[in-house]
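For this view, one protein chain was removed and the others were kept in their places.
Residue numbering begins at 1 within each chain, and the chains themselves are lettered A and B in the order written.
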Amino acid sequence: MKYEAPKSIDEALELLESEPDSCVFAGATDIIPQMRSGRPEPKLMIDLKCIPEMVQIACENKVWTIGAAVPAVLIAGDSALKSDFPGLAESAGLIGSDQIQNRASLGGNVCNASPAADTVPALIVNNAHAVIASKGGMRTLPVALIATGPGSTSLNAGEFIVAFRIEQPLPHSADAYLRFIPRTEMDIAVVGAAARITMDKAGNCTDAVIALGAVAPTAVRVTAAEDALRGNPIDEDTLTKIMAAARAACNPIDDKRGSKEYRTQVAGVLAKRVVIEAADRARK
Amino acid sequence: MTDINAVSNTPNSYKWVGTRPVRHDGLEKVNGHARFAADLSLPRMLSGHVLRSPFAHARIISIDTKEAEAMPGVKAVITSADFPEPHRKDYVSLNLMARDKVFYEGQAVAAVAAGTKRQAKAAAEKIVVQYQELPHVLSIDEAMAEDAPLLHENLITKGVEPVPGKASNIPSRTLFERGDLDAGFKEADVVFEQEFTTKVVHQGYIEPHAVVADTSSDDRSVIWCSSQGHFMIRAKTAAMLGWEPSQLKVIPAEIGGGFGGKTTIYLEPLAAKLSQKAKRPVKIVMSRDEVFRATGPTPGTKLRIKLGAKKNGKIVAGKAWLAYENGAYPGIWGMLGAMCLFAPYDIPNFYVEAFEVVVNKPVNIAYRAPSAPMAAFATETVVDQIARELKLDPIELRLINAVEEGSRKPDGPKYGPIGFKETLEAIRNHPNYSIPLGPNQGRGIASGYWFNIGESSSATVHLTEDGTAIVVTGSPDIGGSRASMALMAAEELGIDVKLVQPRVADTDSIGFTDVTEGSRTTFATGMAVVGACRQLIDELRKRAAMMWEVDIDEVEWMDGNALHTVNKHAPLALAEITKSAKKTGGPLTTTHSLEARGAGAAFSTQMCDLEVDPETGAVTILRYTTAQDAGTAIHPGYVEGQFQGGVAQGIGWALNEEYVHNAEGVMENPGFLDYRIPVASDLPMIETIIVEVPNPKHPYGVRGVGEVGIVPPIPAVANAIHDATGLRMRRLPMSPMTILAGLNQKNGSA
Partner (left out) sequence: MNRRHITCTINGDKAEFLCDDDESLLNTLRDELGLTGAKEGCGTGDCGACSVMLNGRLVCSCLVFAPEAEGATIETIEGMADGEHLHPLQTAFLEGAALQCGICTPGVLIAAKALLDRNPEPTESEVRYALAGNLCRCTGYDKIVRSVLDAAAQMKNNLQEGDRL
């Protein structure tokens, strides 16, 4: 295996083209353990952390741009970003330990395409778009369309994600992310739940986006729960509907980390809790 | 004068024992200089890699190493053919390199030594092993079934009359009984019978096994490794090589955690043999994955227990059927469970039957008070049930039934002075016992017993010219025992503990010493240190008498000085005597070896406060309090550390830890991501109460403290969950998933 650390997007694209068996990375927190447990080493590892635009966070014209190689710690700790997207910041702050958060990136979390990726539901509810570079130029794609199944993405050969773009939220709108793990830290999500809730002055929900992680081959939107929320107060009745809708949206696997039944039941609980949390924030 | 059983001064007058000095090996451990086994490199050293079985149970048809031997950098390849046929009961040697069959996924099949780790691994992958898969058994039920596939075709159950006519997967049965069981249960006003199951768990030491072996000639090898006993390494490695122990020298490295898991060998004979073939030193370091698949774990169990009590709380009868997994080869784990199960209580009528069961999983080895935590899970849960039924305080019920000095253990011997009741009273009197609990919160009480052992130990004390005492033992220090040795030596010699240098020496440099196990080191090796110090004091008095030209009977030893009892001479300090040692008969060195008897039994009572999230089943430990009898705490800081470490491991075992095997018998969670040991944020502070009921068989009253702390946490957590939710947990781990399933069933929903 050969290691290269290009200084520009163009240089990275050249490298990617030069070696079909190559792999881009930022934190390597997924790829190294995977290689240790038998994933074949690629011939070329391309380290994206030396490309300036990939490690920047900026907000211009009401649009946030987060470099795909920015370490999670900076996303969790950026106070302006956190004030716009507390849920996204929380999701980045839940990835592994401090040691992991100092390396792991949004780009890696999204492209590793684990159904349990913490930041993916949070990115989806914020309608984040990935900016994808290729020799042919840049294109953007909603994050929801990137993972196509466990470990697989819709990115073409020769492409990689440069950054994520998210529009600043409207007033009285807020996001939240919750996940369930057996311990307090260091586990993979058994269930993850993100919500973005917009409230009106009367206390009714005017808009909602809800996404769940770790309960299906990819993160899933819970549109039935969103419909149940829109135009309604967040009361017992609505919350009961949300729980039922979240559970109905689940199509989980049974594995060492959680049974189908357990994931499904807890998905309802987390969906309810995350909606309450996001709504509380939106009211403020 | 050199009676090492003589009790030292009264406890109140101790100057060093009971203090908390900085440990002597501490500096190296906080600046990264301490040398663990994987830290050692030798010139010309090769790297080894072990090829392991992918199957849970298979016949080995053939092994072809030709291609591997031709790979770049390869200097040696070994298989079982390179070792003599082991004795049929030498299960360690049989386990370490598969012969005609593999018995579990991860068992070693071959090993390679090459220039680099990568070369060794690449070559190992070229070894062609032809397997014929065999049906496997993974659980006690599967293994004990009438028509179960057999692991060992000639295994006949021991301890059963008449001797069974056919082989089974049950190597042995142990029976302990007392009184008249039927009469006992007839007398009872309340009877509870429950079944419990627990999973295989791993000791989870953070340091993977590692070894460097240098077999410089065909009849001599030097081995560096971390273990709980380098004399054990010497004996077992020699057995597998077909050598005499004296042909090996084993040098102990610092050990990065053992908890019982490093009381056996895994890599040492393999490295020694590879080194012999390659004629170069060989280092092998396990990956974490190998540690989980091929070492350790401690048994999974299935336990049925029945207890009967009278209305006044007196337990009058107990019956138990225990089955302990042993992994692929016979062990002693069921028997140990049977010894501990009812040991805390004076039960007049009982019948305890325990079975060992072989399964296609890694061979089990000790884990801190081995077999006792599962047994306590069963007993202490049912005891809690009785207390609730009779509306008795759970501590009161235990006090009514608690063993005391003179009570008999289930296996026969009488208890000496023990502090069980004192631990119960200490918890009852602790302010935490009366803190009010909120909704979904619960409090659980549980006690535990471990017998502790003595065994062989040796100590040598050298006095240097400058008056420093070098205290040498053969006991690997797995949790601060060097500090305890230094404190006892300082107390005996009457010198500052800083003037004592405790060391652990290799097998050529100190007398035979058994493994650091059974909470024996501060007790037994401590006695050897005390013995050597007392001999040394006699020698120092003799030297002072020579220097003063007086009769030795006129010389006493006090506070590090020779005193002339008739006051003609001014006191002579130890350093002055050592300075002129050459003139008074030469070096001042003494050695004491012994087979220690009289280990005092250990008891712990613990209280767990927790909260259950009724919607997810998640448990948060809010408070934890433990009271344990230490006999005498030599270094209270490290005594507390032992209590706390045991509790943390017990909580992990209770809540999340388990081996997960798939249907093919392949372990699915061989890493710290999915084998979930507690992290710092999972636990609260663990409050400790050191109870001190001295053990009269030790000069300072020491009883082992290392193990019993892990016994009560599982039932303490289970009883607290019941208190919080009304749910009786009888299956480990008590993970959120199990708890939520239980709550669903209880609520009749979902």
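Odds and ends about this structure:
Rule of thumb we're sticking to: contacts are C-beta pairs under 8 Å (C-beta built on N, C-alpha and C of every residue); 3 or more make two chains touch, one makes a residue touch a chain.
All of these numbers come straight from a predicted model, not from anything done at the bench.
Contact with the chain not shown here comes from a single listed residue; of B:448, B:531, B:645 or B:742, that residue is B:645. When the full complex is taken into account, the listed residue touching the unshown chain is A:2, out of A:2, A:135 or A:283.
Only one residue in the set B:6, B:22 or B:570 touches the chain that does not appear here, and it is B:22. Across B:91, B:176 or B:259, the single residue that touches the chain missing here is B:259.
Summarising the interface, subunit A meets the missing chain with residues 1-3, 5, 27-29, 32-33, 36-37, 41, 45, 47, 49, 71, 73, 96-100, 102-103, 184-186. Taking the complete complex into account, residues 20, 22-23, 25-27, 29-36, 38-39, 41, 203-208, 254-259, 285, 287-288, 478-480, 635, 637-638, 640-641, 644-649, 671-673, 677-681, 683, 685-686 of subunit B touch the chain not shown.
Heads up, the rule we're going with is that only the chains that are shown with their structure count from here on.
Interface residues of subunit A, counted against subunit B in their complex, comprise 33, 36-37, 180, 182-188, 255-259, 261-262, 265-266, 269. Residues 287, 289, 615-616, 618, 655-656, 660, 668-669, 671-674, 676, 678-679, 681-682, 735-737, 740-741, 744, 750 of subunit B are the ones that touch subunit A when the two sit in their complex.
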